Every structure is written in C-alpha cells, then in structure tokens.
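The complex is shown incomplete by one protein chain, all other protein chains being positioned as in the whole.
What follows is subunit A.
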Amino acid sequence: MLSIKNLHASVEGTAILNGINLEIKPGEVHAVMGPNGSGKSTLASVLAGREEYEVTEGEVYFKGKNLLELSPEDRAREGVFLAFQYPVEIPGVSSTNFLRTAVNQVREYRGQEPLDAVKFLALMKEKMKLVEIDQKLLSRALNEGFSGGEKKKNEIFQMAILEPTLSILDETDSGLDIDALKVVANGVNQLKSKDNATIVVTHYQRLLDYIVPDFVHVLFNGQIVKSGTKELALELEQKGYDWIKDEVSGTAV
C-alpha cells in the first residue's frame, strides 16, 4: 500500500530525513517512535504533502501512485489522512461546513455522489458517537479555543468521517486523559479493516496497549535505525533511547 524508499527531505536547506525506508501493507499497524526532534512529524508532513519540506532524494508510492507528485488535497482524496500533532485553530470557519465541503470534494474525486445536508448530518451523528465528541464542539469554529484533548478527538472524528486508507496519527495520544485515550483508541480500532493501514507516531507504550502495532520502528536523526515487533516498544519504555543511540554510533565508528 505504502512504499517509502530512501526518502531524504530538508527544510530551508537543513536535511531532516536522511534515507527512510518503510513498507506498509493493508491491514497493518506501524508504530513510529523516537526521541524529540528525530523527524517523526517531518515524515508525517512529507507524506501529507506539506510544501515547506523539500524532498531531495528517494520515492514514495501509495497504492501504486507516485505520492510525491500529488497535491495535499489529492493525497487526502486518494485516502491519506494525517491527524496533526498540533491541529490548527481556524477562527470563523464552522467545523460542519468545512467538513461537508471536504467530504464532498473527496467524494467527487472518487466519482461518488455528493452528500446532501440530511445525509451528511446522519454521517456526523454516527461518527460523533464513535469518538464520543460533543455536538457543541462541532457547532463552534474549527478547533478555536478547543482544549488540547478536544483538538485530538476532533482529528479522529474527521478521520472517521473521511474514512482514509492510510491514517497517520502524529502523537494523537499526547494531551488525552486516560478515558479519552481509550475512546480515541477504540475509535481507531473500529475503523481498522483488512484494507486500511495505520501509522501511529507516539512516545508512549501506553497507547500501544490499546492500538496494538504489528511493527515498531525507531526513528533517529532522520533514519529508521531499528525495527521490531511490539516488544520493542516495551523495551524502549524501560530503557529509553540511549542504548539505541549507542548502537547507532557504535556501528558508525
């Protein structure tokens, strides 16, 4: 489904991703971990099409298409969804209007009929239940004045509405209380199917108790320096990153 080969990216001339290789198949959950500043959000942003990041080398294919050639909106329409680490507050834009426009543009791209107001409302209701998000929140301007946790929930709500094939959750767990974490994880699990895949960027093993990964990758200095199964996350939780850093510099010497 997603194939990343030797991906290098830089921002304002500074190299941040230094050769990422990653293969993701339908139905899989991949966890990406790694110390602050190692490039996790950069990877997520490059996949979603943020224009400040310049891809200097490598390739990314998504469902057989060259992802790097697509605009951010076309990536979303193809089924890529990024749950932002820091969702943007957009005053004056109503959550409902925005989502309906987005959904219908995605549907148009996929050759589906647009949803009318009634059908869209029904869809909203169904997905609101799934992530236990309050109606009041959605009647406000998009993310404006939302608490940290509310913003994260809203990301998962949007994901539920857009039904992506590849979801990239960038630290969706940070800022969530224990109950909200369970709700969000439960939402993600319910949306999981054999046809879609998830990349979970996180610092904490805790989330991975609920969203169980098939693979865990450690990103360091813009490279995946170690991959393993869910036991690797447990090991990181106990030992931190120093041993990996040592391993990396050990091989470098």
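The definition used in the following text is that contacts are C-beta pairs under 8 Å (C-beta built on N, C-alpha and C of every residue); 3 or more make two chains touch, one makes a residue touch a chain; residues count from 1.
Everything that follows uses one rule, which is that contacts and distances are computed from a predicted model.
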Chain not displayed: protein name in its UniProt record ("Fe-S cluster assembly protein SufD", "4-hydroxybenzoyl-CoA reductase, gamma subunit", "Acyl-CoA dehydrogenase" or "ATP-binding cassette domain-containing protein"): "Fe-S cluster assembly protein SufD"
Options A:Ile4, A:Ala31 or A:Leu162, residue touching the unrepresented chain: A:Leu162
Chain not shown: contacting residue from A:Val103, A:Val184, A:Val218 or A:Leu236: A:Val103
From A:Val88, A:Val118 or A:Ile178, residue that would touch the chain that is not displayed: A:Val88
Candidate in contact with the missing chain, chosen from A:Ala48, A:Ile133 or A:Leu232: A:Ala48
Touching the absent chain when the full complex is considered, from A:Ile4, A:Ala76 or A:Ile244: A:Ala76
Subunit A residues that touch the omitted chain in the full complex: 48-51, 71-73, 75-77, 81-82, 84, 87-88, 90-93, 97-99, 101-103, 105-106, 109, 141, 158, 162
